[in-house]
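Just one protein chain is left out here, and the rest sit where they should.
Naming follows writing order (A and B), and every chain is counted from residue 1.
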Amino acid sequence: MKKFLAIILTLAMALSLVACGGDKPEESAKPEESAKTEESAKTEESSGADVYKIGVVLPMTGGSARMGELQYEGMKLFAEHYNEAIGGIQSLGGAKIELVLADSTGDPATGASEAERLINNEKVDALAGPYNSSVGAVMQPIAEKYGVPFTVTNCTADNVQMTEGELKYTFRPNHSNSSNVGAILDCLAFLQEKDSSVDLSSFAIIYENTDWGNSCVDTYAAALEAAGYEMKICESFESGSADFSTIVNKIKNSGAGFIMPCMYVSDAVLFMNQYTEYGLDNALIWAGGGILTDDFITSVGDLANNQITLNGWCVDTMAESNDPELCDWLSERCKEDTGSELNENVANGWIGVATLIQAVEDAGTKDKDAVAAAMKALDLGRDSLALLLHAYEGIKMGEKETWDGSGVMQNQNIYSAGIMTQIVDGQIRQIYPDWSGNPLVWPVA
Amino acid sequence: MLYLQTFIDALMIGGVYSVIAVGLSLIFGVMRVINWSHGESLMVSMLIALYMNQYTPLDPYVIMLIVGAVMFVYGYVLQSVVISRILSRETDREPISCLLFTAGLGMVMSYSVQIIFGSKQVMAQTKYNGRALHMGDLVVSLPKLIAFIIAVVAVAALWTFLQKSEYGRAIRATSQNRSVATLMGISEKRVYSVSFAIGTMLVGLAGGMLIPYFSVYPTVGSVFSNKSFIIVVLGGKGSVPGALLGGLIVGLIEKFGALFFSESVAQIIVFLMFIAILLFKPTGLLSKDKG
Partner (left out) sequence: MIDKKKLLTPKNILVTVVLLILALLPIFPTTGAYAIQLTCLTMLFIYWASAYNIIGGFAGHTSLGHACYVGIGAYVAVMLYLYGGISPWIGMFIAGIVAAVIAGIIGYVTFHMRGSYYTLSSVALLNCFRIAMAASKEIFGFKTGGAVGLKISWMGESVSGMQFVSKVPFYYIFLVFMILCVLLCWYIKNSKMGYYLAAITTNQDAASSLGVNIMQYKLMALCSSAFLMALGGAVYAFFLTSIDPLSMFNYDTSARIMLMTVVGGLGTLWGPVLGAALLVPLNEWMRASFGARLSGLSFVIYGIILMLVVMFLPKGLVSLKDKYEKRRYEKQQAKEVAVKEASVHE
């Protein structure tokens, strides 16, 4: 009867409360147990003294799942190495790094609610992630609002580090879109000089109709035009539904000097195939994205050779590392766990968490404001563990102007920069800044 | 030359749309049921074809035939065991329950695949990838051309089957008037099962012919199913030539729309045309009544 219905309703409400209120009693007991650090008694919101919890938001499902998986691998390997080889966070008495993973599915709303859940329910000490610029843009105000240190990994769109007031808790150790502009322009000039028979004065840009694709146009295409390159074609497409035959045709007829595709793996593979089918011969300068993964190379086989792309990292970046043995270990483990070689995603995962942990070491406490202040004050050199994989001169958070000077990014690593790489014999090799001894195939026949 | 190239591309892609849509159209025409899991069935077919291609030495087009057969059985069983139960409960109104049921089924299929196989987008490695015929300035992609030919042959074969064979006539009779057909001794349930099975079989064939040039991932089905729904309405439900024409028209709008404007605008034009058809000729372009 009617009571039955009302009972079900009440049960449903009760169930939902139990489901999320369940672990609270345990959480409040933990700080009392540990008398080690005074800080944990002060901040009732932190986890136990022997653990430093980092909430990781990454796309584990959806279109960027592979990149999310690789980024997480970088973070995971760092935590493992730090906990075992170094023995945990020294200034916190050996507190272990614990990563709590949440799936953003690549969707901003999901990412935002997962970030809130990590902060409020899991009581994490800091946030890391989230690979997708659109999710990062949404997580930044959340981190600022709740006052949680947030180390941004990948997520290269300029606007993630931009806000009207002061950015206190959000930091980005890896490069931004604006920093890529310099690399592209310099590289193009370099290639044009190397062989002037290839006309690079005009271009066609094809981009997926998402946040990242649009930011590519707003940054790269705009910067190229400003530098005097002629934009012959600027076309967007719906990711996943693409048949590029019309676009490819248009490009064929446009006489563009080079093509800049901004797309993830499946679209990149399809485009590569159709480019070959239609017999196009325009130079290809990719904007990163799907071409940075192993999957692209295995999917298109030989076609991948000689592809030039923007990148954040490649094996040559690692060549001057201060601990080659550790790098080998990382390589092996990454291959074992994910079936993929090291790439930009793994490297950015590493540098993101490493920088944060260095700040925690400096602060000597889990207190969020102190850690944030320590991040701001960081000034790491080439010998730092965080810079194991990257070739930046250092890590120092500061202000950086966007490429056209229209805005200012805060808490951006001022030494970060993009590089240009080319796939040679199935491997991604750096071609710019020019590292002597590196292979370069130009012009691409 | 650009226009001719675009025209050829449009036809080839339209042909594949047609073969996917015609199954849906048949099911809708005969049973008045919209199979909301049509797209997911396509995704599963592609998945099976992908794995068979990876682990067996068979030619992808032989695999296509096998997948088609598998999907025929799947459709037959699904209809006779499950859908018929739901259908028998409906009154003469449009059976929404079947739509809802198949929507649920589609959800389960799509997300299960995501959990089991992950969301990676995988392109099959076949010997047809990236190959094309060059006729002067024109470029005709080989796997697309083969897909087009098979698609047209399949649609033509279906049409002949419906027109000439005994079974085909039984199906057409049932779609015109269910009760009278039953009075004539036609087993309604059998007709439904065969129609549904033909629908899923065609989707199976489509899956097989798509893998040399289309990536496989859990939500690939929705790309095609959205277009299929439009084509079914465009061509008139139950009409095989209508589905063929509808598929070609959608292909043409997509390609020429992309040529003159952009891919996104082309998609919008397709949807707007869909709305226009619903407004002015809801029974489809080729039908004779005013709807």
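Just so we're on the same page, a contact is a pair of C-beta atoms (placed from the backbone, for glycine too) under 8 Å apart; a residue touches a chain by one contact, two chains touch by 3 or more.
Owing to the predicted nature of the structure, the values given are computational and were not obtained by experimental measurement.
When the whole complex is considered, the residue among A:109, A:227 or A:377 that touches the unshown chain is A:109. The chain that is not drawn here is touched, among residues A:51, A:75 or A:101, by A:101.
Within the whole complex, the absent chain has one touching residue among B:107, B:133, B:153 or B:184, and that is B:107.
Between the chain not shown and the residues B:80, B:182 or B:226, the one that touches is B:226.
The chain that is not drawn here is touched, among residues A:121, A:276, A:305 or A:438, by A:121. Touch with the hidden chain on the side of chain B covers residues 28, 32-34, 82, 85-86, 89, 93-97, 99-101, 103-112, 114-115, 222, 226, 229-230, 233, 262, 264-265, 267-268, 271-272, 274-275, 278-279, 282. Summarising the interface, chain A meets the missing chain with residues 1-10, 12-13, 15-17, 19-21, 24, 58, 60-61, 101-103, 105, 107-109, 112-114, 116-117, 120-121, 134, 137-138, 141, 144-146, 163-165, 209-211, 213-215, 236, 238.
We take it that only the chains that are shown with their structure count from here on.
Chain A meets chain B in the complex at residues 61-63, 65-66, 209, 235-238, 240-243, 245-247, 249-250, 253, 264-266, 269-270, 273-274, 276-279, 295, 299-301, 303.
Across the complex, chain A is touched by residues 2, 5-6, 9, 13, 114, 118-123, 125, 129-132, 134, 139, 141, 213-215, 217, 219-220, 223, 254-255, 258-259, 262-264, 267 of chain B.
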